[in-house]
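What you see is part of a larger complex, with each chain still in position.
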Amino acid sequence: MVKAGKQQVNVGMVGYKFMGKAHSNAYSRVNMFFPDAPAAPVMKLICGRDRNGVQQAAEQFGWQGYVTDWRELLRGDEIDLVDINAPSDVHKEIAIAAAQAGKHIFCEKPLALSLADSREMFQAAEEAGIKHMVGFNYRFAPAVQLAKKIISEGRLGTIYHFRAWFLQDWILDPEFPLVWRLQKAVAGSGSHGDLGAHLIDLAHYLVGGMEEVVGMSETFVKERPVPSSMTGLSAKGSADAPKGKVDVDDATLFLARFAGGALGSFEASRFAAGHRCKNAFEINGSKGSIRFDFERLNELEVYFTDDAADVQGFRRVLATDPAHAYMDAWWPPGHTIGYEHTFVHEMLELMQAIHEDRQPKPNFADGVNCQQVLEAVELSVSERRWVKVNEL
Amino acid sequence: MVKAGKQQVNVGMVGYKFMGKAHSNAYSRVNMFFPDAPAAPVMKLICGRDRNGVQQAAEQFGWQGYVTDWRELLRGDEIDLVDINAPSDVHKEIAIAAAQAGKHIFCEKPLALSLADSREMFQAAEEAGIKHMVGFNYRFAPAVQLAKKIISEGRLGTIYHFRAWFLQDWILDPEFPLVWRLQKAVAGSGSHGDLGAHLIDLAHYLVGGMEEVVGMSETFVKERPVPSSMTGLSAKGSADAPKGKVDVDDATLFLARFAGGALGSFEASRFAAGHRCKNAFEINGSKGSIRFDFERLNELEVYFTDDAADVQGFRRVLATDPAHAYMDAWWPPGHTIGYEHTFVHEMLELMQAIHEDRQPKPNFADGVNCQQVLEAVELSVSERRWVKVNEL
């Protein structure tokens, strides 16, 4: 499927669940829809600890082979790029080893469980001189790209407000079991690191760095049934199961002051009934405003103060026109794309960066910046005070 | 309440139910919110056949006196303006008598039960040289005024499509009783004359005249319980009540070709579950489009083809700015108005027209034009063919 003469990037991927599926799909689509991309991923090896599971995933997702120890991916020259989407607590070890082996790295967010770890990863990657990317895929929705373009071109003027929410409701039921995402040792944090991290990265991407934050967290349901088995998000418990302690946050909110002067408001919650996956933001500037909601990811609402006085109002822009990033490659205007397409665009950026010998965006530096704000908020919550981001 | 030196227009009103209440409110508000209006209505006399009912209405709505025979309104010089909002089957007699007595007339829609009758009324009014107005109040929503302005200024270019719906669901229940609005002898027709008439007038106002139509009607529930008593729309029947025949349409749809070349689609129904009062239209032209929905009457959605390529989309304009008709008189931007305000604006137009010695808009000519299309559609339904509007 790869054009003769095109640079090939051999991929070895660690992880094969939700993100593994999304990445596999992206690797196999990017060539078809972006045939002019200067480099093309080749799906060489997939890695997982469970032999049956990974074998089945390899077959289903279209990988040429599979291994059960990620170290095998680092031997020799077969693999050019290591894709890490295993649980967050193993990111660091794999990433540093991969960097030292001279492999490019694509790592899912959060980069690591702590700021210190993510900084080590960044340093290792920089010292190795490899390309590194972090999986903040929401940047790659065409509507978000449009938001970035509008802001960069100064069409919103000075930014005054950024407010964002990532609202879900999948653990609203108190009988929902104590899955790994609700355990601090594996997940690092709850809604804050899982959902809030995306909001922070979008804020960095669109508005810039923050100076200080103050936050608040809560765990509404403090004990949950220990699950007998689980797969991804869909674990099943039983009413008789013993209960275990939930030690991550169900919801975290924080206020922020941006370096550029804007005021920020952030809220991540898994207890917002009716919201399956509302990752939404609004930005108000001196010349206009924009709004985005991931549940309608093909749309951006845009307002300009210099519209004629009698027809001022938010426009619902369907970001599926040739004027919108990536959309020429897909379908005619009005034909929408979905969640998984953000990963295809992400992989396109990665292929282009590798070919052009530059760092892709977002890379580990962005992962570190996000982690810094996450920890600043955690510190603010525990010490009940405003925290300067650069304290950390 | 009326400024010294301002022209006073003494009103005598026939009818005191739903429309009587809306008109009374309008007469008593217009001076307060439009103090610079050149003329002011004075609520002299209200008329109804039931003495207790009309007496109570006079007191409740703020009329100086009441009578039980409309002919009393026509005697002498006390009354300048006769307001007719009694049931449709008495419009003609009262209007012609009022005209002959030299009174100005405000008549609720539909002007009459037939085209012939409405033409007689128009002729009588013209011959008498009085001012006449018909109650197509939806024209007076600021968002509809904005639609008119945009079209008149050529900002939509050539009009290609007009589509409109007036959808309600208040008789969806087959046990809802056989109220007067479901009886042809009193109401003339069902959804067609009650709801479709508003759509036709809006089409005339915004797009212009129609050349030909073809339509379809249906009565979904053909028998209903005869009500023991009724008040306005809220009659109550009983399960044991005898059933009577519904001889008006529950729904009428028609297609139309406008003189200007646009294609029209119209639908009126009282069987559209979930729609309490969706009086909505959309217009597409060569340079843009507009959309309106009465359930959100403060809003107009507007699209322009010459917006920048990356931010094209329907704008939701909240028509509450000083740039929008009438809104300076009410509240600050963003503070919405409701249904009854359309009547206040209507009465303002009437006062201005009387003072300026010109016909108000819409007047009986507009009522006749509407009736002509209504009957053309009815003929089309009965003869199952396209009908030229000027056949009638």
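Labels for the chains are A and B, by order of writing; each one numbers its residues from 1.
In this text, a contact is a pair of C-beta atoms (placed from the backbone, for glycine too) under 8 Å apart; a residue touches a chain by one contact, two chains touch by 3 or more.
Small disclaimer: the values here were computed from a predicted structure and weren't measured.
Undergrad: Quick one: how many copies does the complete complex have, if 2 are shown in place?
TA: 4
To be clear about the criterion, only the chains that are shown with their structure count from here on.
Undergrad: Enter the angle, 0 to 180° in steps of 5, of the rotation superposing CA atoms of chain A on those of chain B.
TA: 180
Undergrad: Can you check how far apart chain A and chain B are, centre to centre, with Cα atoms defining each centre and the answer in Å?
TA: 54
Undergrad: What residues on chain B touch chain A, complex-wise?
TA: 146, 149-150, 301-302, 304, 307, 309-318, 321, 323-324
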